[in-house]
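Can you read through this structure? Questions will come right after.
Shown here: the complex without one of its protein chains, the others still in place.
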Amino acid sequence: MTLSAYLALSLILFCIGLYGALTKRNTVIVLICIELMLNAVNINFVAFAKYGPHPSVHGHVFALFAIAVAAAEAAVGLAALIAFYRNRKTVRVDEANSLKH
Amino acid sequence: MSGTDIAFFLLALAAIAGAVMMLQLTNVVHMVLSLVMTFLAIAGLYVLLSAEFVAVVQVLIYSGAITIIMLFAIMLTRHHADDKERQTTGGVGHKAAAAFAVLAFGLAVYAGIRTLDFGADGSALPADNAKAIGQWLYSYYTIPFEIVSVLLLVALIGAIVLAKKDGKGAEDE
Amino acid sequence: MTFLSLLVFSPLLGIGLLAWVRKTETNMIQWIGTAATVPPLLLSLFAFIQSVRGFPLERLDEAHHWVRLADFPFLTDAAYVIRYELGIDGLSLLFIVLTAVLGTLAAVASLLVNEEKKGYFMWLLALEVGMLGVFAAANFIWFFFFLEVTLVAMFLLVGKWGGFERERAAYSYLLYNGFGSALLLVVIAVLVARTGTANFALLGDMLHHPVAEGQLIAPLTSEARHWLLGGLLLAFAFKLPAVPLHRWLIRVHVEAPPPVVMLHAGVLLKIAAYGMIRFGIGLFPDEFRAFAGVIAALGVVNILYGALLALRQHELKHVLAYSSVSHMGVVLVGLGALNEAGIQGAIFQSIAHGLIAALSFLLVGVLADRWGTTDIRRLGGLAASMPVFSGYLLTAALALLGLPGLAGFVGEFTAFLGLFAKKPILAAVGALGLIFAAAYSLKAVLNVTFGRARGSQPPAGQSEPREAVADLRMNEAVPAFILVALIVAVGVYPQLLAGQLAAALETMMNGLGG
């Protein structure tokens, strides 16, 4: 198996995640899409760790860090979602437009 | 075509299928569950990439922890009549622009990675990668590792603070 | 020596003093404001006299260390030292004298400005610093700095002390000139990045001497030089202005307070001519050839376009504004000729038009003050009630149409002399502009001064007809007289100025290889 196959897969997943993050209306799904994008990045880390110019486990370490950060992000994001829901009684992204004013 | 290749294709197919289903389904719970498939497939790919430790972490954290939190979040918030409502924001223009931008980005990057190959076969990786990772984490990466723990703590506290009912919200209840 | 710094920055003293004066003491403000323009006048006249007597102007050069950008690792060691450099030659000296003279006269004429006098004078003095600095700067960075000072000062002067549509005029001015400045900045940045210096003389050396060219940080291809010159010329075409970039000029001429227009038409427009000569011909002589034809043609278009439009205006300020467009065309014609006669003609035309435009707007200011209008249809027969004023106005008109013996003729004649050597047919077409010039200036001025007296109509905003109006007052007559005297002096004995230009011109002609 070559490096480019993994990279292409990761690219596809990243693009799907990006598209979802930009268009989905439900905040939960937007957050999930972001997780998907992070996963796509992790595939890159691990793929480069094996097939990159300098194969080593550093890639794995980075992937682990990324997972840790992603977990933190998910926690905070969901907490914010709950807070938002409590104030607005909705989880729709397009109704969160306080930035405008 | 070797067994590894077959495994890769199947797993890749599963990952993409999960992601696409996530986009297409209408029920939020179903969406999250379809993504679990993707996460699991990715874990499988990690195994193929001789990163068993990462694979295990992937299953634990994503398929386990994060998915569960997501489901909790969905259950804690109201999602009535979601099936009939429009799932996406903006009009056709917004969607088309997003699709176009994503596609352009994808194609441009694909042009770059299409033939990328460094000729490495991964034989240089230590067979016992969990041990190697542990050694690196507690020696070379000690400080980042500690900082991550701080980060997680901060996230924990932050999540509690954010999710805690404030006075105003309580009155609404 | 700190002579030039003193010359350039001496009006700042006035700004400092004005800051301590209360807003209501208008007389005091007028006196301080006027007095602050005197030191540059005296210093520049002193320099001019010394120069006529053979004092080498290079000895006035100043250079101080200012900014060093060498600490960035990606820049080479010696490069990008930007210095504070002032220096003049015969060419810049003429413009400095012009600026200083008009500065003082405009300050005197500012007696007509009544509101917010303190701020007005502070910005007027800032404008003067900018204009003096532009001509005294010896490197691009400082040239640009001073240029922007004039831009800001002018914007505020037009926007705050102008006529009814002052804000529109001010923004118009800012937009056009800001665009020109932006373009200029790009050119300067590329030049400095490629050569490592902003000094005019050094740049000139590096761009055309094969030995010095080796010091370039990055080579400049011929194509790149053409682009740079094109950008430079376009930037100055905004400021000159060349048709069709002239609309802002019309608005500014009409809306700005007359004393400011004296400086604007008199000096600011000339910065463009100065820039084209100094940088266009000075730095890119070979490339300039490629543009010469276009410039000459554009000049002829300017002349005819401005003259024909001036012909149908009813507002004296409009007439003068379009005549400025027309006269700047003569500058382009001279530059397009690209020979000694042409360049000298362009310089003479710049200076002559500076004096003439200042005189015209001084008088227009008086007219607006007395009658509340400058519409030539509402005025007439003023020669009876204001004979001295009419005499000066007629002189201004005659100077505008290029009567021999007055300054305007020397510029037009020399510029056309230059173009006739290169493109006789184009030049002949351009010379038709002289007929239109006679037509529009006489039409406008004679309608105001000759004919049936229409002085009994009430001026705008007043119900009572004004029977008697004061002729020129002392504070108006003296500046007008000085301007006329200068116009006559330049017209009768142009060698007085040509002698100063000879050295600078010779350098340029050497660059042109002709």
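Lettered A, B and C in written order, each chain numbered from 1.
In this section, contacts are C-beta pairs under 8 Å (C-beta built on N, C-alpha and C of every residue); 3 or more make two chains touch, one makes a residue touch a chain.
Everything that follows uses one rule, which is that contacts and distances are computed from a predicted model.
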Hidden chain of the complex, named as in its UniProt record, picked from "NADH-quinone oxidoreductase subunit L", "Monovalent cation/H+ antiporter subunit D family protein", "Peptide/nickel transport system permease protein" or "Urea ABC transporter substrate-binding protein": "NADH-quinone oxidoreductase subunit L"
Chains shown that the absent chain touches, full complex: A, B, C
Touch criterion as defined above, residue of B:Val92, B:Ala111 or B:Ile143 at the omitted chain: B:Ala111
Listed residues C:Ala182, C:Val294 or C:Ala428, member touching the removed chain: C:Ala428
From C:Leu4, C:Ala169, C:Leu207 or C:Ala341, residue that would touch the chain that is not displayed: C:Ala341
Chain C residues that touch the omitted chain in the full complex: 175, 243-244, 246-247, 305, 308-309, 311-312, 340-341, 344, 381, 383-384, 398, 401, 403-405, 409-410, 413-414, 416-417, 420-421, 424, 427-428, 431-432, 434-436, 438-439, 442-443, 446, 449-453, 493-495, 498-499, 502, 505-506, 509
Missing-partner contacts on chain A, residue numbers: 18, 21-23, 30, 93-94, 96-101
Positions on chain B contacted by the hidden chain, ascending: 89-90, 94, 97-98, 100-102, 104-105, 107-109, 111-112
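Note that only the chains that are shown with their structure count from here on.
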Whole-Å separation of chain centres (CA-atom averages), chain A against chain B: 5
Whole-Å gap between the CA centroids of chain A and chain C: 61
Intercentroid distance (Cα basis), chain C paired with chain B, Å: 67
Touching two or more other chains - residue numbers and ranges from chain B: none
Residues of chain A engaged with two or more neighbouring chains: none
Touching residues on chain B, where the partner in the complex is chain A: 4-5, 8, 12, 15-16, 19-20, 22-23, 28, 31-32, 35, 38-39, 42, 45-46, 48-51, 53-54, 57-58, 61-62, 65-66, 69-70, 72-74, 76-79, 82, 85-90, 94-95, 98-99, 101-103, 105-106, 109-110, 113-118, 120-126, 129, 132-133, 136-137, 141, 144, 148, 151-152, 154-156, 158-163, 165, 168-169, 172
Touch list for chain A against partner chain B, complex: 1-9, 11-20, 22-26, 28-29, 31-33, 35-36, 39, 42-43, 46-47, 49-53, 55-61, 63-65, 67-76, 78-83, 85-87, 89, 91-94
